[in-house]
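With one protein chain withheld, the remaining protein chains of the complex are depicted in position.
Right after this comes chain A.
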Amino acid sequence: MPLDLNTKLAILSDAARYDASCASSGTSKRDSKDGKGLGSTEGMGICHAYAPDGRCISLLKILLTNFCIFDCAYCVNRVSSNTQRARFTVEEVVSLTLEFYRRNYIEGLFLSSGIIRSPDATMEEMVRIARTLRTRENFRGYIHLKTIPDASPELIAEAGLYADRLSINVELPTDAAVAAYAPEKKPESIRGTMGQVRQGRAAAKERSHTGKRPPKFAPAGQSTQMIVGADDSTDAVILNQSTRLYDDYGLRRVYYSAFSPIPDSSAKLPLVQPPLLREHRLYQADWLMRFYGFEAGEITGTEANLDLEVDPKLAWALRHRDRFPVDVNRAEREVLLRVPGFGTKTVGRIIATRRHRRLRWDDLVRIGATMKTAKPFITCLDYSPGGLTDSAGLRARFAPQPQQLQLL
């Protein structure tokens, strides 16, 4: 009996929930003021709802189908899983996207898919959905397409014309882990596809000899995701891998997804609580690399893993107390960015305000700095931490209180 739309939607959104990305930001500006189409993008993405797992719902995130010929151990859709299967038609995806969009439920579509028949056949159907939305329906909202490993370059090139963002998951931090848990996936061809997208984006920025610009190619860039905690890779390995991905392929984002138990799991993988705190620390470290001028090696230091008790920036400062306290009224931007409790916005405001006055404690509070954290690491006009910076118990001030053991 064919499944009705509601059942299909339940199966194919359930199957899509393990992709962390729901970003709809950073693309080119578009609107439909001419009255001929539907939708707009304005740089900043919008989270239209939040689920009780704390994740933002910005896009209609679904699979085209959860039938798959691959057997990746961590994936609920692997061929050897007994999960219920379903498949959308092109028209069903198009109509769901448009009807949800018109009611202001979503910013657009994030379409992924299990691999059916062949990579090209799958990718072709996904591209057809994007093409229908853009050319027949004049849809100007956000489209994120997952590219299928080993799909042909022509299909990737066409996908880039319709999609705001393309992504392909590296899945696991090392090639060895991919070989062990996703035997049908090839890390080199995943990287090959990333390279193609990077090239496509570079080519779309060059003007021709007449000065004409080529059509935009995936203006919101590409991203990837790796699963954390399924294999035994350390945080140092993971962060180094991210650095490589950012450098080599110009990725916008690397997402970290704590391995979470899935229905009908494979015997190969441990069924543990997802390491949510570790995932959080990795995101913090990722931010430090992208916006605060930290190198991967500095963040982990000599340790293999990030400190779970205190955040990576604070951990770095605790290890490098000789560099503190920092004089808020004199220090350069790069130095201020390394002060725990100061974010990029705070630092910008400190520098702007310094032009008008010498900063006091209360000024920093008004500026929005987290003074409880920054306290041991700064001096200002009316405050100096004294011996606090080098005190032995400093770490204990920040680390969570030890929990008393419960009697059983």
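In this text, contacts are C-beta pairs under 8 Å (C-beta built on N, C-alpha and C of every residue); 3 or more make two chains touch, one makes a residue touch a chain; residues count from 1.
Keep in mind that, in the parts below, contacts and distances are computed from a predicted model.
Asker: Considering the UniProt annotation of the chain absent from this complex, which name among "Hydrogenase 2 b cytochrome subunit", "Type-4 uracil-DNA glycosylase", "Iron ABC transporter permease" or "Glutamyl-tRNA(Gln) amidotransferase subunit A" applies?
Answerer: Protein name of the absent chain (UniProt record): "Type-4 uracil-DNA glycosylase".
Asker: What residues on chain A make contact with the chain left out of this view?
Answerer: 5-6, 9-11, 13-14, 16-18, 31-40, 42, 46-57, 60-62, 69-71, 79-82, 96, 99-100, 102-105, 118-120, 150-152, 184, 186, 189, 258, 260-267, 271-274, 276, 349-350, 352-353, 355-357, 359-360, 362-363, 366-367
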